[in-house]
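What you see is the complex with one protein chain gone and the rest in place.
Our next item is chain A:
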Amino acid sequence: MEKRSRSFYFLSAFFALFVLFLYGPILTIGILSFQGPLGGLTFPMNGVSFHWFRDLFQEQAVGDIWGSFRRSFALGLMVMITTVVVSVLGGLAFRKRFKGSTVLFYLAIASLVIPSILVSLGVGLIFNQLGLPVHWASSGFGSQLTWTLPFGLLIMFAVFNRFDKSYEEAARDQGATAWQTFAYVVLPIIAPSLLGVALFGFTLSYDEFARTLLTAGSYNTLPLEIFGMTTNVTTPVIFALGTLTTIFSFCIISVFFLMVWLMSRRKDKGSDAGKGMV
């Protein structure tokens, strides 16, 4: 191996600082959430305790945290499933040339770059004028999809651009129907990428704020609840909540990565199909 140049050490240091910049603050509030009962929002630590975590579990102390967590979790699952299904269908559609594909593509891109507050405001206005109540599972759900679907579609583009069409041709030549080709050939090949789409769908929904702000109605999702707390809670309880929900996010991310890893390992081992013949 050739010797590392000076630039390598410089850039490594830069990268390390960047990672510290990314994770430092969240680690700090992780530590501060263990403040003693009399501790404040900054260092020094005034003792070490689980006081603020315990506070979180006493409902009336901090509002409807667990309700909002349940809603965010349910909404995340709804958005995740919808994002996967709709993105795969969209990705399949874009493999064929169809009239209007360019318009749809630019709509999806527009959906990513248009300020979220416009979606929030516009959806709120429409529901208002139609006399429908805004609710996290209807208007909130739709608004969040405008953020997750474009990511899903872009991932599907990347997947299908690298997809080897000869697998499908082989299946067709063997007499598989269009549905069989999809279910038994295409889907297993793209499955790990679908986990990626699912990860985006769930986490982006779980943490979404701007698009949900005016569309969630009277029942808050967790990010809205946390934001509400920032204006009137001045104790480390908010750090405890932040730490818990971040740990939850890390767990979700790890589960997805573990699944992708397991899947790719199974693929490396190869299938035993046809081995019985020899």
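Side notes on the structure shown:
Criterion: contacts are C-beta pairs under 8 Å (C-beta built on N, C-alpha and C of every residue); 3 or more make two chains touch, one makes a residue touch a chain; residues count from 1.
Keep this in mind: contacts and distances are computed from a predicted model.
You can't see one chain of this complex, but its UniProt record names it "Spermidine/putrescine transport system permease protein PotB", from the set "NADH-quinone oxidoreductase subunit K", "Xanthine dehydrogenase family protein subunit M", "Spermidine/putrescine transport system permease protein PotB" or "3-isopropylmalate dehydratase".
Considering the full assembly, A:Ile126 is the residue among A:Ala74, A:Ile126 or A:Ile189 that touches the omitted chain.
Set against the missing chain, the residues A:Val48, A:Leu89 or A:Leu258 yield one that touches it, A:Leu89. Touch with the chain omitted from the figure is made, among A:Leu56, A:Met78, A:Val134 or A:Ile226, by A:Ile226.
Although one chain is not displayed, its contacts with chain A can still be listed: residues 1, 5, 7-8, 11-12, 14-15, 18-19, 21-26, 28-29, 32, 41-43, 85-87, 89-90, 92-94, 96-101, 104-105, 107-119, 121-123, 125-126, 129, 142-143, 145-146, 149, 153-154, 157-158, 161, 199-200, 203-204, 206-207, 209-210, 214, 223, 226-227, 230, 238-239, 242, 245-246, 249-250, 252-253, 257.
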